[in-house]
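The excerpt is restricted to a subset of chains, each kept in its original location.
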Amino acid sequence: MKLGIMVSEGPYQHQASDSAYNFTKAALEKGHEIFRVFFYHDGVNNATRLTVPPQDDRNIVNRWSELAKQYDLDLVVCIAAAQRRGLLDENEAKRNGKDANNIAEGFRISGLGQLIEAGIQSERLVVFGD
Amino acid sequence: MTLHIVNKSPFETNSLETCLRLARSGHCVLLFEDGVYGASKGTRFEALLTEAMQNCKIHVLLPDFEARGMKADNLIAGIETVDYLGFVDLVTASERVQSWL
Amino acid sequence: MEEGGGVTKKFLYVNRKAPYGSIYALESLEVVLIGAAFEQDVSLAFIDDGVYQLKKNQSTDGIGMKNFSPTYNALGDYDINKIYVDKDSLEQRGLSLDDLMNLTYEDENDNYAEKPSISLVNSEELAALMEQQDVVLSF
């Protein structure tokens, strides 16, 4: 079945990103298709490559990047939410006159329409938040 | 059939109560994250859950329940356990998923 | 106009949080506005503290945040006119329909008559409404 996922909270502060990851991984292992994972609200903070979690803890960002690579996942970060919170890719940094960007491998920044499209194209949409 | 997913402790927020007020007969409810506390025996929410089970099927995500120091025998009778694979099955078996944040 | 490949689905936006204390109300509204371009069958539900989003006379000068409540008035222009408010939640908070913004739309099938967008619904009606949806987005 084709599933869509929305993640509304950032890494570590709330369990939402962990739950979404564990759910997504289980769905993929069962052979389902993940149409898209859409990161909204503070969820955009899952996409920063600048995290340095403690050695004995999980690396939430890398885990998403690796899952994306393994299954060719579409990880989309909401542009409006990302701008508010300081999550940029190279283009966005340039466009907004910022001297750095922080997006991690496997994520892309796009508009809210991608969430609506995920709702339309997926057979089920599951929201993980706080 | 709707799958309702509840991730909040019933002691902290009103999400579970509103969910159960608006769930219809034959629906499924999955308690996960801090929501699993609603599934444990002997709390002041046990009566609410027991009553809800007359109309709805209640599940708990076992990995979240165990993380919080509880085992299957701490569950209110009638609540079923699932793992993440079972969570996926609940989603695909339902017509829609409603998240009670 | 963007579109979703000809498919029309029933989308329900569920709003259960108060405005300003957190951003969910504002960012939910941003999704609704963007989503309007996709010509889906959209409903909004306001439950629990979500009913406070529609409270009239919001005035944010004192807190330095943007008052986004006027945007709800624009929903009618985007053909979003199915706004359901949970009656129980409203009553528990000592509020009535008069305390909410008067959201309206022009009914193009009725000579563009101005009609109210908000319906008060009881638990049974709200539950029935939810059961008709294809996609439920919770905020």
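Chains: A, B and C, in written order; residue numbering restarts at 1 for each.
The rule is simple: a residue touches a chain if its C-beta (ideal position, glycine included) is under 8 Å from a C-beta of that chain, and two chains touch if they have at least 3 such contacts.
Every value quoted in this text rests on a predicted model; they were computed, and no experiment measured them.
Taken over the entire complex, each labelled chain kind is present as follows: A x2, B x2, C x2.
Basically, only the chains that are shown with their structure count from here on.
Two chain pairs, A-C and B-C, are weighed by contacting C-beta pairs, with A-C ahead. Centroid to centroid, with C-alpha atoms defining each point, subunit A and subunit B lie 26 Å apart. The distance from the centre of subunit B to the centre of subunit C, each centre being the mean of the chain's C-alpha atoms, comes to 27 Å. Listed for subunit B are residues 96-97, 99, 101, each touching two or more other chains. Across the assembly, subunit C contributes residues 24, 134-136, 138-139 that each touch 2 or more other chains. Touching subunit C in their complex are the following residues of subunit A: 6, 8, 40-41, 80-81, 111-113, 115-117, 119-121, 125, 127, 129. Residues 2, 14-15, 18, 21-24, 96-101 of subunit B are the ones that touch subunit C when the two sit in their complex. Note for the complex: subunit A touches subunit B at residues 1, 3, 8, 15-16, 19, 22-23, 25-27, 29-30, 32, 123-130.
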